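One structure follows; several queries about it will come next.
Rather than the whole complex, this shows some of its chains in their spots.
Chain nomenclature is as follows: A and B, assigned in order of appearance, with residue numbering initiated at 1 for each chain independently.
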Amino acid sequence: MYFYKEDLINQIVVDKPDPAAAKVLQETLGGQFGEMRTMMQYFFQSSNFRGKATQYRDLIRGVFLEEISHVELVQHTINQLLNGSGVEQPGNAGADAAPLDEAVKHANPHHYIVGAQSSLPVDAAGNPWLGNYVYNHGNLISDLLDNVVLESTGVLQKSRIYEMSSNQTFRETLAFLMVRDNSHQNAFAKALETLGVDWGNLFPIPNYDIDKYPECRKYVELGYHNAQFNFRMDSTRIGEIFSGQTPSRNEGELKVIPPPDGFPLPYLPDLPSEHSPGLYDLNA
Amino acid sequence: MYFYKEDLINQIVVDKPDPAAAKVLQETLGGQFGEMRTMMQYFFQSSNFRGKATQYRDLIRGVFLEEISHVELVQHTINQLLNGSGVEQPGNAGADAAPLDEAVKHANPHHYIVGAQSSLPVDAAGNPWLGNYVYNHGNLISDLLDNVVLESTGVLQKSRIYEMSSNQTFRETLAFLMVRDNSHQNAFAKALETLGVDWGNLFPIPNYDIDKYPECRKYVELGYHNAQFNFRMDSTRIGEIFSGQTPSRNEGELKVIPPPDGFPLPYLPDLPSEHSPGLYDLNA
């Protein structure tokens, strides 16, 4: 069973609205290699786990639990990027006004039509998330190798999306997630090390220079690239795998640590032009 | 952030393998009106919530938290239904053997090919789950009305699936979920009552006779059709809505209560014929 505290796993930095950035950040939420996929892939892999080597199940489930928070973080980041774009009132005063014109041209129009300037389960090209994104082969080695690929692609795509806007709301979330994907890459690579693989200098994938992403540095200084947050309320065997030397040439010791203290959810105000939430006066 | 205890929200009753039942039960997991949809729909609705009437957000999020456990419950139920079907060893002894022949003919073949006799993010016809199943209109009244429809369809479809096998693994999970969907139907109907609707005798939908579903009775006796489990580790305003008379003609008082004590996850053994988990001898 799953328990909740109303805290985000990282801060939402406030910057100007940026609907075009919101559009591309959808890839990190509902894309083929986004957080919804990692969340659901590890959910199925841990529920469908076979055999007694449950230290591997605990590792996979441990990452799954964090991914739920990642989905939540990206939803709120997209909402923050959309919030305040467009106009405040429905309808228009004259025939020349077309207040969401910019949204039509450079945003995902569904952000303004299907929802009320808020996140959607779609990718950067507007394609809906698909259940067959989830890979769960049932063979543990194949699943672990695939998870390495998935987390590597996570860093790779986020580092590319990072280039697409200098908005700080956008970049802070991407930077945090790049460091966390790096840690999860280490987790699955380490699991394969316990089965005899020596990775040499292969990791991290991609071969990125952390100094090029200034927002990443503080998370590296906190050791987040070598840490697994523990969201379990009971015991877990995750530490049997996630400990000792990192498989990455970036070096360091892998450690299971408590989750961050938590950050407040941003407040999304009423939006009359979207009829959201659209409650009428209860006393009328 | 999300915390976890390795407990199922309900028991898995052991009965014989039943791959045909596993196939149709996929509707309850990955179908258009299954648990993955309710889980993701309420996740998006609560993260994208606008305005200060946060008692409604807390209600929606409260149901979301339970739905994660429902997904987990159905995954394990499907696994239990598949477990032990087919043969135990790969390959075959002679040209006449075709051990999974029955699986080919009456099951979802993907249960034996894509995964290792385990659950998939697909529906009863084998179609993968789609992101556009999620409805989040951003208008609170539309969202609440839609959630009433969704929970009603949940009971409706489960009561139809129930007819498809008398397997007790299958029926126990369906019965528990029918009662819980009934409670969630009450939750969203009650929320609309606070906005002025008087439902008369409309609920429950469908108009089912609980005595026809013997496995349901104990859950009704526990009051589960009028209760919301509270998975929050901090405070919640859910009780401002979920309290007082039920909107259903089945009567009773709505109450927020602690979750069930939890039930053990079934053990899935090694399955050589599926190469699962397929770890080789580390000392070899």
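Note that a residue touches a chain if its C-beta (ideal position, glycine included) is under 8 Å from a C-beta of that chain, and two chains touch if they have at least 3 such contacts.
Model, not experiment: these values are computed from the prediction.
The complex is a homo-oligomer: 2 chains are shown here, and the full assembly described by the structure file contains 6 identical copies.
Throughout what follows, only the chains that are shown with their structure count from here on.
A separation of 25 Å divides the Cα centre of chain A from that of chain B. Those residues of chain B whose C-beta lies close enough to touch chain A in the complex are 1-9, 30, 36, 40, 43-44, 47-51, 53, 56, 61, 65, 68-69, 71-72, 75-76, 79, 114-122, 128-132, 134, 136-142, 195-196, 231-234, 259, 262, 268-271, 274-279, 282.
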